[in-house]
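Note that this is a trimmed complex: some chains were dropped, and none of the rest were shifted.
Chain nomenclature is as follows: A and B, assigned in order of appearance, with residue numbering initiated at 1 for each chain independently.
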Amino acid sequence: MKVITFGEIMLRLQPPGYQRFMQTQSFEATFGGGEANVAVSLANYGIDAHFVTKMPKNPIGDKCIAELRKYNVKTDYISRGGERLGIYFVEKGASQRPSQVVYDRAHSSISTAQPADFDWDEIFDGADWFHFTGITPALGDLVAEITLTACQKAKEKGVKVSCDLNYRKKLWTTQKANSVMSKIMPFVNVVIANEEDAEKVFEIKASNSNISGGHLSDEGYHEVCKQLKDRFGFEKVAITLRESISASTNNWSGLLYDGDKFYKSAKYEITIVDRVGGGDSFGGGLIYSMLNGYDMQDTIEFAVAASCLKHSIEGDFNLVSVDEVKNLAKGDGSGRVQR
Amino acid sequence: MKVITFGEIMLRLQPPGYQRFMQTQSFEATFGGGEANVAVSLANYGIDAHFVTKMPKNPIGDKCIAELRKYNVKTDYISRGGERLGIYFVEKGASQRPSQVVYDRAHSSISTAQPADFDWDEIFDGADWFHFTGITPALGDLVAEITLTACQKAKEKGVKVSCDLNYRKKLWTTQKANSVMSKIMPFVNVVIANEEDAEKVFEIKASNSNISGGHLSDEGYHEVCKQLKDRFGFEKVAITLRESISASTNNWSGLLYDGDKFYKSAKYEITIVDRVGGGDSFGGGLIYSMLNGYDMQDTIEFAVAASCLKHSIEGDFNLVSVDEVKNLAKGDGSGRVQR
């Protein structure tokens, strides 16, 4: 099975341990970005995963491609050129101190990409699935246009399309997001969101009776799912539910809706190692289980278990196998040593 | 606003991670000491904070001064000379294993300082606040005398004085502490203590009816506050309340008394990154909010939120901004990633 993901990957620079930016004399250097993270998840599950982007022709771009290759992501469709690779700095939080992200992503090669950089006909040749997030069209008008083109081409070629809304307030306004994303959504089969994305991008929210103390009830989430489906006709709507107890402990679960029924996953109490990329690993799990024809309950369980495990792994990439996810989804979260 | 703190700063040497002294081949090198920690807190909040001490004229002293300068603490009143910079070794505990501190602080430059090393007239010129802890007079008779002189001069010049009792059994006996501190207290406006300090230094404790299972009830703490105020006429008494669940988890809150009413803060359940300097960061928060005329409840909330955050930061210094403290004090302890 061949999956295409399209978006930005950045150099991620992070002080070791819990050091603040002010304290560190070095940065751990990894790479990450919503769609690349999904590609890595899928490559780990044995899927033929291709990541499409534009990257500068310099040693930092070369390094990024080598890293993707290491994790078995196919890089043949990556266009080379442009000025720079975007960077983001992450300071890991703990207890009541939140993690902090500083973006230095403007003027990146992908944000200045041209339609001619990508031959979607070739890229989608033999493909089964296409995934992107709301970050990609937010990178610039031309990138939004390219994303739309890709979605149209995918539809033409019978490739399923998934989109994680992923609203980023530093990249665009809610108005702009609404206008751009509304044009793209008709081509999307499966949408992934959390309550905040739905409200920020599409002004979709639960009615007051389903909100109490700032939190949605189950009915509130159901309402959001229904509205999303009703507005854009998605086949499936998936919702991630994060309860942030602190920067060190989160509860994590998910919800899947097929227009008919709601499927709720187990809920995990997570001791956090690295929370960045958690949502993307949910997307990776979701796509894998849908590609493999899992039933609805198994699908949401696999996606949530996969992303639960991500929180125990350093870096954006979810480096777990199908077996590891299945073991957890089957109920073994005891963490006993595997000898 | 100009604040003066006076005391000892030491080289802090710590094995990486959770290594025991026996295991490590290297020490992380930072600097710390009660009054320097308070100065760093205040400098981070934008206060013109000066740290006064005596330091050897060698590269280790130079390094310490550079570190203070980095964190924006003014070092102009630091006297140079004497034999050595004190050192303390810290082994970080976890779960049921406590952190261990080994002191190698005897014969330090500050402990052998002379009255002529400090020109308090110049130091307090334009100053608003003077802070020290019970460790400073414990360093030696002459240092105790210098501390008393400083307090008298502060009073003369209308500079507010705060003192964190901070009893250290390795430095002096309770008898000696009582006798020395009792002479200094009349010059102190704001005192900071925990129940142990109050008992060890001044034999002030709650009556039996307010103690159960070794723990004080709220009334017990109120009793301690009242006795402290009654004995020395402090304007304000601040109490830190630490519940040690284990070396990895603590509950943390505070109490403030103005002779009239008791103000109790929110309580935080903390996953500990580094617990050393927790009390000092409370002092820093308290001074900042008092200098800025916060009301009593806001004062104790700011001080406790500030020191809650300190537990998530490596090293003695509380490297947080006013905004970060306020966000937590306002109730956002969810630790959600700040993008």
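The definition used in the following text is that contacts are C-beta pairs under 8 Å (C-beta built on N, C-alpha and C of every residue); 3 or more make two chains touch, one makes a residue touch a chain.
These numbers were taken from a predicted model, which means no experiment stands behind them.
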2 chains shown - copies of the sequence in the complete complex: 6
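Operating definition for what follows: only the chains that are shown with their structure count from here on.
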Inter-centroid spacing, chain B versus chain A (mean Cα positions, whole Å): 44
Complex interface listing, chain B residues touching chain A: 71, 268-273, 305, 308-309, 311-315, 319-320, 324, 328, 333-339
Residues of chain A defined as touching chain B within the complex: 17-20, 22-23, 93-101, 103, 168-170, 244-249, 275-276
